[in-house]
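Okay, structure first, notes after.
Of the protein chains in this complex, one is absent; all others appear in place.
Chain naming follows the written order as A and B, and within any one chain the residues start at number 1.
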Amino acid sequence: MLTIENFSATYRQNGRPLPGATNIAFSLAAGENLGIIGESGCGKTTLALGIMGLLPEATISGRVLLNGRELTTMTERELRRIRWRQIAMVFQNSLEVLNPVITLGEQLTEPLTTHLELTAGEAKERVTEMLAATGLDPKWMTAFPHQISGGMRQRALIAMALACRPELLIIDEPTTSLDPENRRLVLDLLEDLQSSMGFAMILISHNLPAIRLLTGRLLTMYGGRIIEEGNTSEVLRHPLHPYTRGLINAAPEFFPYKDLWGIPGDPPEPGLITGCGFTPRCCQAGAACTQEPPELSEQGKGRWVACHKGGIETVLSAEGLVKNYFLGKEKIKALKGVDLHVRRGEVVALVGKSGSGKSTFAQVLSRAIAADSGMVRFLGKPVYTRQATAMIGGIQLVFQDPGEAVSHRLTVRDAVREPLDIISFKGKNEREQKIKEALTAMHLPTSEAFLRSTCHGLSGGQRQRVAIARALVMEPTLLVADEITAMLDPSTQAVILRELKGLQHQRGFSMLFISHNLHLARKIADRVYVLDEGYIVEEGAAFEVFAGQIDSPSRQMVAIIKN
Amino acid sequence: MEMKATEQNRRRFFDYLFTLFIVVSLNFALPRLMPGDPFLYLSGDHGEEIARFSTDQIDAYRHQYGLDKPWPAQYAASLFALLRGDLGYSIYYNKEVSTILLNRLPWTLLLVLSAVFFSTVIGCLLGSLSASFRGKALDRLLYPLMIAVAEIPAFLLGLMLLFFLAAGLRLFPLSGAMTHFAGTAGFWHTFVDIAHHAFLPVLTLTMVRTGAMYLLARNAMTTVLARDYVRTARAKGLSTARILARHSLRNAMVPIVTRVFLSLGGLVGGAILVENVFAYPGLGRLMRESVLVHDYPMIQGIFLLVTGAVLSANFLADCIYRRLDPRIGLSTEVQP
Partner (left out) sequence: MNGLEMTYPATRRSLPLWHMLSGSGKLALLILLLMAGVALAAPLLCRHSHRIASGPALAAPSLVHPMGTDELGVDLWAQIAYGARISLLVGAATALLAGVGGAAVGIVSGYQGGLADRLTMRLIDILLVLPDLPVMIVLAAFFGPSVTTIIVVLAAFSWTATARIIRSRVLILKERRYIKAAELYGAGTLYLLRRHFLPEIFPLAAVGMIRLAGRAIVAEAGLSFLGLGDPTSRSWGLIMHHALSFKGIYYTDFWKWWLVFPWLALTLVVTSLALLGRDLEKLADPRIGRS
């Protein structure tokens, strides 16, 4: 029904072009629901207004086809016949969106008298009907907009938009400024109205639950471009673009227990960035990213992403890992074929009871012990030797027992410097600098006295920090944290965990967080694997696993670990 | 909310009543505060008519002001006189002050009302045009021009028009409101004659006010056209005429209408001076004549009439403003 090709809208500011939307292309079938998400100023509203031809101050290029008719070249007079009759819009709810000096009744009936040439009486009847359908008492027709509440205004706006029975309804932020109850009611109302009236819908919203509830397909916009497109639930569960993932991770509705971490940095000034606009905020930006903006490309069925790296890279993938121990003659199957993937910049929690095989898995990953069968890949390359752990930007491990992890005989300096010494990293000064950076990052002193003290005298918490600092000097791409806080008191545990998550967020490395503590995992994990008896029994986005959305026998598993 | 609006109305009404009271009191106090004895000897400037009062006249004044009575009684008497419409007696004109005022008032009203009408229509029209084509050639031409026009004081502009169009080119009469004995020439001729005489004063006052109205209308329309509800109206596919007339103008009218009435005070001041530039026989001219001959009751009468009219206009503006904007009481913010 609606096809948009190569649509661009460019504003002018102080004589300088200011792109509002660039190269937008998508299509919408009759009755289909499309969601659009993105930060404020990403071009969502520009796109909506552009479809309706309401951007007189911008230069428009490309095509907007409604049932095969081109809208961008239409005269204002022709467009007026399309507006509201075929495409209607529910503008973002504000006091100013309805004319303050005209009654609601007149504002609701005027499109009917204009487009359908109804008499005043017929129009009033129709509006009364629409108001009843939206649950607003028709007595309010004589009221002025400032006399009704925000929730009522939202209903009036919806009734007004649907009065002419449009084929396409564009809704801009229907739930902001509403309290949770009204939010729920408005969303239900939209669902009901759509099933009875059958219009197609474009829903623009920051509110991801609303998007998940109402839409089947999802577009993510950033800097005026579409950067991801796909089936709504798939995109939300498994975002391909780091930006989409950032939006999801910032949604409090999805992560009621996890700490919220927004996308670092601000969107770039439009028109100033030559390459991919997300580069300065991206955890996996490379040299190619600053050259030119990426095109949307298909990654899997129905999934499109605009990223030079084809979406979020997979840092680590373990496929079919099997490991057996022999206890005397008895064969203990620790891992019975484990698949696990960690992507760039995410925190993956691997949870399971003691003895479920978690620690074995961690050691197999890092090649501390060899697997019997299966394959581990790091950044796409198979890991056969310990090479991945012995390089800058590789995999680093932090273990459970700080007492064992760091030799009590070494000084702090020697302990942290050890990996650099082993791989013969540059000169003495560079190593010294890296040590100090890592210690500062872990909130440890960098005084000479501290550097010279032996680890023996440090507390458990300090030792664990030293251990993490030792991992950090190697600038890991993946940090495997194996029960790192299990032996610490709760306060120290909380402090170290927050510091570590902060570092991860700031530096953008990936983290595999192995723990038997579900509560801890819930605080920091983006995705979760549940390991039991050597099998992965459950995996998925943290908000689904912890909310129990996936129905599987392992729900009991989670319950078991919860004790 | 409704309660609040009426209460505010009442408060404003008492404000105006209080102001009126001050004006009346000032009017009462002035002759009594005059330095020396005002009635003994008064001289005009050299080269002008000199007003000397005879003993009879001085007695007449004393009687009129009732200066022999205690002042509260005097005050009460003057208030009652005012309520009766008795503004005193002009010795110079040898008539009731109110009679003379009623004779002169129509001419001033003609000037002021025509100027208000033309300047509001032209100013709003040009201002709306400028707002609709903001930044385009028309706007860039009008804006500085109107700023310049708005800055020139009325009587200086009037003198300039007089120099060029009346004294220089002899296109318009130099003085008066109509040619003597023109009334006998039939209605149409009289009308043309009056219009011919009024043209320059009205033009002067109109030009000066058009600048201010233009700036106001341009500002108001620009603000309204950028509002969300105008975008909503456009999205609804309404005709341009309806969007302008029903959805924009009404909202922009709020500050404009208020200003039309609020600026009457300034306009009256301008009119007083402009009438003297063109020797136009309205209240302003009368005021100058009275000042020259020291006809105090006359001056006071004009003063009362003019301030009373301006106060009423302001009060009317307040009421209309509340009528036009149903939100009043919600926010008290008034657009400048």
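Operating definition for what follows: contacts are C-beta pairs under 8 Å (C-beta built on N, C-alpha and C of every residue); 3 or more make two chains touch, one makes a residue touch a chain.
Quick caveat: nothing in here was measured; it's all calculated off a predicted structure.
A.B. asks: Which chains here would be touched by the one that got left out?
C.D. replies: Listed by label, the shown chains it touches are B.
A.B. asks: Out of B:79, B:109, B:159 or B:194, which residue would touch the omitted chain in the full complex?
C.D. replies: Reading the full complex, the residue touching the unseen chain is B:159.
A.B. asks: Quick one: say which of B:124, B:225 or B:273 touches the chain that got left out.
C.D. replies: B:273
A.B. asks: Out of B:102, B:147 or B:171, which touches the unshown chain?
C.D. replies: The one listed residue touching the chain not shown is B:147.
A.B. asks: Counting contacts across the full complex, list the positions on chain B that touch the omitted chain.
C.D. replies: 15-16, 18-19, 22-23, 26-27, 30-31, 33-35, 38, 44-48, 143, 147, 151-153, 155-156, 159-160, 162-163, 166-167, 174, 262, 264-266, 268-269, 272-273, 276-277, 287-288, 291-292, 294, 296, 299-300, 302-303, 306-307, 310-311, 314
Going forward, only the chains that are shown with their structure count from here on.
A.B. asks: Could you work out how far the Cα centre of chain A sits from that of chain B, in whole Å?
C.D. replies: 66
A.B. asks: Please name which positions on chain A make contact with chain B in the complex.
C.D. replies: Per the touch definition, chain A meets chain B at residues 49, 52, 54, 76, 79-85, 88-89, 91, 94, 96-102, 110-111, 114-115, 144, 146, 160.
A.B. asks: Okay, in this complex, where on chain B does chain A touch?
C.D. replies: 227-229, 231-240, 242, 246-247, 250-251, 324-327, 330
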